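What you see is the complex with one protein chain gone and the rest in place.
A, B and C are the chain letters, set down in written order, and residue numbers restart from 1 in every chain.
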Amino acid sequence: MLTVLISTIVLAIVGLALGLLIGFAAKKFDVEVDPRVESVQELLPGANCGGCGYAGCADFASAIIHQNADPSNCNSVSSEALKKIGLIAGHEITVRERKVAVVFCSGSYSHTSHHEEYNGIMDCRSASLVGDGDKECHYGCLGYGSCARVCKSGAIEIRDRLAFVHPELCIGCGRCTQVCPRKLIRLVPITAKVHIYCSSLNKPLKKRASCMNPCLACKKCARTDSSAVVIQPNLLQINYSNPPAPDFPERVKCPTGVLATAEQHLKLELLPANCTCGKETKKK
Amino acid sequence: MDFHTLLLVTVGAILVNNVVLSRILGICPFLGVSKKIETALGMSGAVVFVMTLASFVTALFNRFLIATKFKVNGQEIDLSFTRILLFIVVIAALVQIVEIIMKKFTPSLYVALGIYLPLITTNCAVLGAAEMNADEGRSILASTLFGFSTGAGFGLALLLFASLRERLAASRTPKAMEGPAIALVTAGILALAFMGFSGLVK
Amino acid sequence: MNDTMKQNEQKNMPGCEMLVMSTSPHVHEGSSISKIMMQVVLCLLPVIAASIWHFRFHAVLVIFYCSAFCLIFEQLWDMALHQKSTLKDGSALVTGLILALNLPPTAPWWLCMTGCFFAIIIVKQLFGGLGQNPFNPAAAARAALLAGFSGPMMTWTMRAPAMLPPTVQKAAADFVTSATKHAAAADFQTGATPLGLAKLASGSESVMDALSTSEMYWRYFIGNTGGSLGETCALAILIGGLGLMFLRLIKWQVPLGMLGSIALFTGIVHAFAPELTPGPVFHILSGGVMIGAFFMATDMVTSPMTGWGSLFFGIMIGMLTCIIRIWGGYPEGVSFSILFMNALVPLIDRIFRPHPFGWTSTRAAGVQMRRGEIK
Partner (left out) sequence: MSLTNFKIWHFRGGVHPYDGKELSNQVPAQYAPLLEKYYVVLRQNIGKPPKLIVEKGQHVAKGQKIAEADGFVSAPLHAPTSGTVGDVADIPGANGPNVPAIEIIADGKDEWDTGLEPIKDWRQADITDLRHRIAEAGIVGMGGAAFPCHIKLTPPIEKIIDTLILNGAECEPYLTADHRLMLERTKAVLEGAAIAAKILNVERILLGIEDNKPDAIEALNKLADQYGVTVVPLPVRYPQGGEKQLIYALTGRCVMTGGLPMDVGCVVQNVGSCAAIYDAVAEGHPLIERYTTITGTPVVNPSTWIVRIGTPVREALGFAGGTKSHAAKLIMGGPMMGFAQMTLDVTVTKNTSGILLLSAKETGAYTSDPCIRCGRCVDNCPMHLQPGSISVMVESEHFHEAEHLNVMDCMECGVCAYVCPAKRPLVQHFRRAKSEIIAERQAAKAKAAMKHS
């Protein structure tokens, strides 16, 4: 009994002494830590995707508090969480729309003309350094899948040397937009369901010669609804500040089918091997 | 305490009975902080420091409190059963203090080490070193040296491992084996290499 | 307009329809991985021949088992991962042969299989295959077998001429009887390797002397002694090793550093404590030092890439081998040392990084120039 008592006392004394020591040290070497950073970090998704431009969620949280970074730079944070972050950080936060990535090209390998063979690293950024890729259209998708490799949510699929985004999987981090050497991938509001899948600024004749699904700038869509599209030289784009309804493609009946919803675009059919319809465009 | 014994203690703790690769202690930080050489060096430094200090302090406690038989009311009190408890308390407190000091003076290293710094508390290698000292009945000087060399052995293993992992990070490991999986295989082969030193110190 | 213009109006160049795009350079020297591996196999032939000469059918069997199992495991792995077969790069065959040369002649088939599995699957393929493994597959497999199956790995049988000569046997017997604690040492007569004996009889100057006579040296050199398949005949290894150097498949710094440091280190120890170990020639010629220096430590994948790094790498392997041999628990330490130094290779590459051309400061060059020292 005495042993237990004494050992308890000894332990208590040692514990007390060490506790005092720690308390003293904590006081002496105190470092201010902002508790708000931690609570902001808890509200961030924690995927550390780097889409916001910071090294990770923790870094971003600290930037929100200390450098007034805009929390809506994170595309994957929900609007409720954004509001809460705004309350914590104490600055006004405009709730931004969620965005998804879109690859603005429909030129799969069998739909485009391509004349030379490429022998090198199977990576878009490396391939673009050698004669700028093997497809004739120098605005289109190279299709070596750099974007698919950096996508953390597996939303990008490469099919017949063309990248497709599955919008339901995309978290809008924007990493793919940074790696694409052709800058084909852009983030658009998730409410926009219809896109014009072409980025080529070539003249319509040249486009026709190099690709089966280009935007020929015929302006049929603009005639259908002029507020839905933005007219640029040789290329039309969807007006993303006023995106058209999903039935827009049916109403327009785009002659090349480049104006389509994501679902329609994903079904972009591959040419059967003996198809002759593309022959005259494939020959230069 | 002659020089020869001290040399044996040092070589034994660093190479022959390497705390990580032979005694399989402290695997958590070994796997956790070995992705980059720089953080591995920082961690090694912290562990060497904590281990040396902890071995010294626990040896003091062992010598003057636990191993001492004293009498109260004519009854002999043996406190040796409280050894582990005492050691844990002492080590935990030490790590806390190291952490506080580090946060103040080397904040970047503090951030880089992250969760693994407080985990030195539960790093069984530190407690293991203290326990081994007590078991072997080493003197305070030998205990401190043993703590230091065990830490150095941990550091050596961690450094080797970090450099290997930096190379592995750039290699074409199969998807299923990436990360900790291949790291553990590497650690196994590394342990095999250290086996060659067995028998150096009887 | 003149006629030449029309004459040269050759619009279509035949044969230029399918041009290949790639970066420069557009020509290649013609070497390939499989060629390199076949050259290594070629250089291994003298060693294989010597092992077959010394161990006859045992050697044929072990070499066959090891190469077959290595190739099978490599193929199985490729099939399991649905990838292109990597058999034709030849690295599995080289691993199999070198592993076989590191096994005792009596190695049973299951020992070979375990070794091959360890070498090919665990040490090589799990890391990503050829070029990705930080450890030498053959050395790692030998070390693993030594640790796991020390019995079959230490059983040496040999033909009568390879037995230790009577002088050595007598010296050893005297030592054993005088030191009764070595009661388990009775099997030296049936065929301990010289290294095993040196370890066993550590402390006896007479045994060490008996082991390092010129007659014994000659035996080690031509391979008339016990040991693993490929390590006994130093002459054959030397021929193969020089072939490797001639074909520029290995860096000469590794064998030089390794053999040099072993000679120096054991020379010093022998001079101060002759009862502890035989002389440097014994250490270089016996055991796995030769095959390790020329065929295992020099493995491209697991050795440093720079010359100075390789020299340091070789020296350190030599030192560690000596330490393990003289003071360690194992009679032989080559594979352990190689394995240990393999782990250090990334650090060595980091430390011995070459300076780029023009690293020397221009300021110094400019000063020299103005002084007229460079003309």
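Here is the rule we use: a contact is a pair of C-beta atoms (placed from the backbone, for glycine too) under 8 Å apart; a residue touches a chain by one contact, two chains touch by 3 or more.
Here the structure is a predicted model, which means the values were calculated and not measured.
Considering the whole complex, the hidden chain is in touch with A, B, C. The hidden chain makes contact, of the residues A:Thr3, A:Ser39 or A:Ser126, with A:Ser126. Listed by residue number, the positions of chain C touching the unshown chain are 1-2, 4-5, 7-11, 13-16, 18-33, 35-36, 128-132, 248-249, 251, 300-303, 305-306, 349, 353-362, 365-366, 369-370, 374. Although one chain is not drawn, its touching partners on chain B can still be listed: residues 169-172.
Residues of chain A that touch the chain left out of view are 115-116, 119-123, 125-126, 129-132, 134, 138.
By our rule, only the chains that are shown with their structure count from here on.
Following the contact convention of this document, C is the list of chains adjacent to both chain A and chain B. Pairs B-C and A-C differ in how many C-beta pairs touch across them, and the larger number is found at B-C. Taking the mean of the C-alpha atoms as each chain's centre, chain A and chain B sit 45 Å apart. Averaged C-alpha coordinates give centres for chain B and chain C that are 34 Å from one another.
Of all residues in chain B, none touches two or more other chains. Interface residues of chain C, counted against chain A in their complex, comprise 18-23. Per the touch definition, chain B reaches chain A in the complex via residues 61, 65, 72-73, 75, 77-79, 81-82, 85-86, 89-90, 93, 96-97, 100-101, 103-105, 107. Touching chain B in their complex are the following residues of chain C: 81, 122-123, 125-129, 131-132, 134-135, 140, 143-144, 147, 320, 323-324, 327-330, 333, 335-337, 339-340, 342-344, 346-347, 350.
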